[in-house]
Each structure stands twice: as C-alpha cells, then as structure tokens.
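The following block contains the structure, expressed as structure tokens.
And now, subunit A:
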Amino acid sequence: MTQKNGIPMFSPNRRGFLQGMGAAGLVGAAGLTPRKARAATAMQYMCWEGYDKASIIQPFEAAQDVTLSIDLITDSPGGFAKLAAGAWRDFDAVSSDSPWIQRMGPAGIAEFIDAGEFADVYDSFYEQFRAPFAPLEFDGQITGLPTRWGWVGPTVNTQFDDLDKWSSYAPCFDPDYKDKICVLDWGDWPIMPMALYAGINPYKELDDAELNEIRLVLRALFKNTRAVVADLSVAQKGLMDGSFRTLIGGGTYCTSALRKDGQKHIMSIVPEPKDGLNQGIIWMEATGIVKDPVDPAKAKALLRHLTSPEVAVELAWTEATCNLVPSQQAEALFSDEQKDVLQMDYMWEAWDKSHFHDVAPNIDQMLEIWQQELAAAR
Partner candidate 1 sequence: MAVMDKSWRDAALRISTLPLLLLFATFFVIPLVMTVLLSFQGTQYYRLVWTWDLKVWADVFGQAHYWKIMWRTLTMALICTLLCSVLAIPIAYAMVNRLGRWSEHVMLLMVFAFLTDAVLKTFGWVLFLDRSGVLNGTLQALGLPPSAVNVLFTPSATMIGMVYNLLPYAIFTTALSMARIDRDLLLASYDAGASRVRSFFEVTLPLSRPGISAGAVLVFVLSLGVFLEPKVMGGGTSPMAAELIRQSFETRVNWPLGAALTVVLIVIGAAVLALAGSVAILRARRAA
Partner candidate 2 sequence: MQLPSQIIEATGIEKYYGTYRALKNMSLSVATGEFLALVGPSGCGKTSLLKILAGFEDLSGGSLMIDGRDMAGVPASERPTRMVFQKLALFPHKTVAQNIGFPLHLAKRPKPEIGAAVRRMLELMHLKESYLNRYPHELSGGEQQRVALARSMVSQPQVLLLDEPMSALDAKLKKSLQAELKRLHRQVGTSFVHVTHDLEEAMMLADRICVMRAGEIIQLGAPAEIYYRPADAFVASFIGDTNLLPARLSPAQDGFTFDCATLSCTQPQLHAQQVAPGAENGAALVMIRPEMLRLLAPGEDAECVIEGEVAEYFIRGASIQYRVATRDGTEIVMDIPGTSVLPARNGEAVRLGLSVADIFVVRG
C-alpha cells in the first residue's frame, strides 16, 4: 500500500483495492442488524439526473404500489462515500457510474445479484454487456446491471472544425486554440483523456515519472483553457457559439441533447489510437440494489424495470442528456432520428477505440495534481 502525505492510498492492484473495500465494509456493517424485509410502500433511490424522469418513475410506482423518494447525486465518489458512511441503511437502490456500483457489493453496501435470475435481462442486452460482464463483477460476484452508457472524446462543432481536426487531442495544446478549450470540472473525467494523450494509461498503477507526465499535460492544457466549467448548459452554450472548440472530459453526455434539438453539426467522436494506446473512454452507469433493501422483491423489480426495452428508451431520451442503453431489444424501438441523435452508427467504432472507465488507482494523486496546477494556472 502506498502512502502519500499520510493518507492511505489505493493498493497496487484492483483486486487488493476491492478486498480492502470489502474489509472496510464489514467493519462498517459490524454489529448492525439488517432491516426486516417486508412489503414496502416507500423506497429510497439514489441516482443520477435522468433516472428521476416521471415517465420512468411513475409507471414503476403504479405497478408496485410504492412511492420512490429520489436523492440526486452530482458526484459518483461522493455518492459512494455517502452510502458507505451509513446511508446504505436508508436506501434501497442506487444508479451511479459503473466502477462505483462494482465496488459497492464487495464494500458491503450493496447486494450481489444472481446472473441466472436476470438471464432474460442479459439476453435482451447487446452481447458486449452480457454475463459474465467484467466491469460489474468481482471474484465472480456481480453488483448491479448496466443501464446507460456513452463515450468520452472530443466534442466537435463541425461549423467551426472538421471532425478530422479532432482525430487527436493535439489541438488542445495548439497555440491557435488558446482560450478556446473548455475543461469540464467533473472530477477525474477531464484528467483521464489527457493522461491517455500523454501516452499513459491512467487505469494502471502509476509511478512518479508517469504522474509527472500527467502534471505536465494538465499544465499545458490549462495554458489553452478558457474556462473550467461544471455546468453542462454553460459548456454547451460555448460549444454552440464557437467560444469553446471542445469540451474536455465530456462526450456523448454533452452533445446528444443538442443533437436532439436539431443541432446535428454537434458531434462526439473518439480520437484515433496514439502509439498503440486507445484514446477514447467508455463510461457506463449501472443500477444496483443497496444492502438490505426494505423489500428485496421490489428492489429487483426496479432493476428489471430500468433495463426493460421500453424504459431503456425513456432513459436514453431525457431533457438534459441523451445516452445509449445496453438493451439491444430497445434498438428496434428507437426511431431513425433518435438513432442519428445518439450516433448509434458510430457506437461500436467508439467502443473499439476506447478504454473502459474505472476508478484509477492513483486518482487522489491525480486530483491533487489537478488542484495544484489549477491553482497555479492564473
């Protein structure tokens, strides 16, 4: 285990990390009696924006005769930490970024699910998401089902730039693009693509030299950065009017809603592999059952509900963002227009040129470097 500034850091490999999580989880759960299972009339659901859409929640509430209280998260690690700090006792279901759902089972704050029980659901998915689905698995145990996905790569306004221009992140460091780059202030998301551009796979354990490379690439990025933006609408506005030529740390999540509104000249792509290293990132959200739900049957029903083709279409198509879903059966329910908006003709190309997003072992050091370089930027 590495130590930096006295704070225990992640273990050298993912396995050790997950085991550590599990151990901590057991400590956290020790001495607590589980809530008694009973027919629930109220459930608590922690999720990202979009899952709370009325056309998704209301049919479930009606069918199951239950009221869902929604707790929107704005930060995946923050949501994990909240559950781990004890909120798991209050919640029944959670939808978050897949690496965090994956860790919730071993950490003792989410239920493992039986792949056999959800075999029909897996059968409705694209084969890339079928069991055994590694990104949500640990030691053969599965936490949660995938619910939404997309890719992270340059977002391009083709009225200002050709798509070819962004076959690499190189323009981010081009003096011609000074004051035209928008970096999304979304935790690790903007760091990962920059690390990949620097030739470093950030999902591995990194040494000091590699971390320094990341420092240098962030420093160079901030030189060209016009703004570090947390709000999607500010970022989108800049992308539309050309003041931002790209949004770093974003992708389909940022562009699809604009395409839905007819702005077809806005696209998300994945850069070409550089020196043998894929430059794109696939992000995925999953939904899991929080440890000891009040009513396990209804919690499972919520998982089935969210992954059903009809609901998947609803989940793909929300006000602020539009995203891909793992359900292959849902594809038939999308119109051609919707498929175009979601860039579905491009999705497997993006998939092939990408890494699958995970919690990076050195993420805290990277975030610290981010803070330091940002503090020094102006």
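Basis for inclusion: all candidates are chains of the complex that A comes from, given by their letters.
Here, a residue touches a chain if its C-beta (ideal position, glycine included) is under 8 Å from a C-beta of that chain, and two chains touch if they have at least 3 such contacts; residues count from 1.
These numbers come from a predicted model, not from an experiment.
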Touching subunit A in this complex, which is it: 1 or 2? 1
Okay, in this complex, where on subunit A does candidate 1 touch? 5-8, 10, 17, 20-21, 24, 28, 74-75, 77-78, 80-81, 84-85, 107, 183, 185, 187-188, 222, 225-231, 233-234, 237, 241, 243, 364, 367-368, 371-372, 374-378
